[in-house]
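Okay, here's the structure, questions in a sec.
A single protein chain has been omitted; all remaining protein chains appear in their positions.
For chain A:
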Amino acid sequence: MERNQSRRQIAVTRQSLFDQGFLDEQFVQLEELQDDANPNFVEEIATLYYRDSSRLINNLEQALEKSPLDFNKLDNYMHQLKGSSTSIGAKKVKAECTQFREYCRTGNGEGCVRTFQQLKKEYGLLKRKLEAYFQMVRQAGPSQVACRPK
C-alpha cells in the first residue's frame, strides 16, 4: 500500500514538472531510453547536464562582468547551454536561452543581464525539483516505470 502511494506521488510529481512547464517532450524521450541495462539513465543525463551547464553559467557570469560585453562570446556560451537544455527537455531554461541570444543578436546588454538572472532562477528551480524527484524515485526502488504525460 505504502509503495503504491509513493509511486502515485512520484507520478504526480513528475506530471507537475510537465504541467508547470519545467519539462517538455524531450524528457519523455530520455525516459524511453531508460531500461534494465541503463536503469539510472535519466538521472545520469541530468547529472551531466548540471555539470556541463554549471561551467557554462560560470563562464557567462564572468563574461557579463566584462566591459564592453563580447556578445559573440556570450552567444557562443548560451548556444551551448541552450543545446544541453534542449537535450534534457528543460523547457523554461531553453526559453530563457533563446531570449538571451536574441538580446546578444541586438547588442542589448541590459536585456542580457536581466534574462541571465531569470535563467539562473529557472535553472536553480528545475535543479531542485529534479533532485527531489530523483530522490523519490531512488527511494521507491526499482521497477518504477515512467508514465507518459496526458
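As a working rule, a residue touches a chain if its C-beta (ideal position, glycine included) is under 8 Å from a C-beta of that chain, and two chains touch if they have at least 3 such contacts; residues count from 1.
Keep this in mind: contacts and distances are computed from a predicted model.
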Record-based protein name (UniProt) of the chain missing from this complex, from "Two-component response regulator", "Origin of replication complex subunit 5", "Oxidoreductase glyr1" or "Spermatogenesis associated 17": "Two-component response regulator"
Contacting the left-out chain in the complete assembly, out of A:Asp19, A:Glu32 or A:Glu61: A:Glu32
Residue touching the undisplayed chain, where the options are A:Arg3, A:Arg51, A:Lys66 or A:Lys121: A:Arg51
Footprint left on chain A by the chain that the document does not show: 26, 29-30, 32-33, 37-38, 40-41, 43-52, 76, 79-80, 82-84, 86-88, 130-131, 134, 138
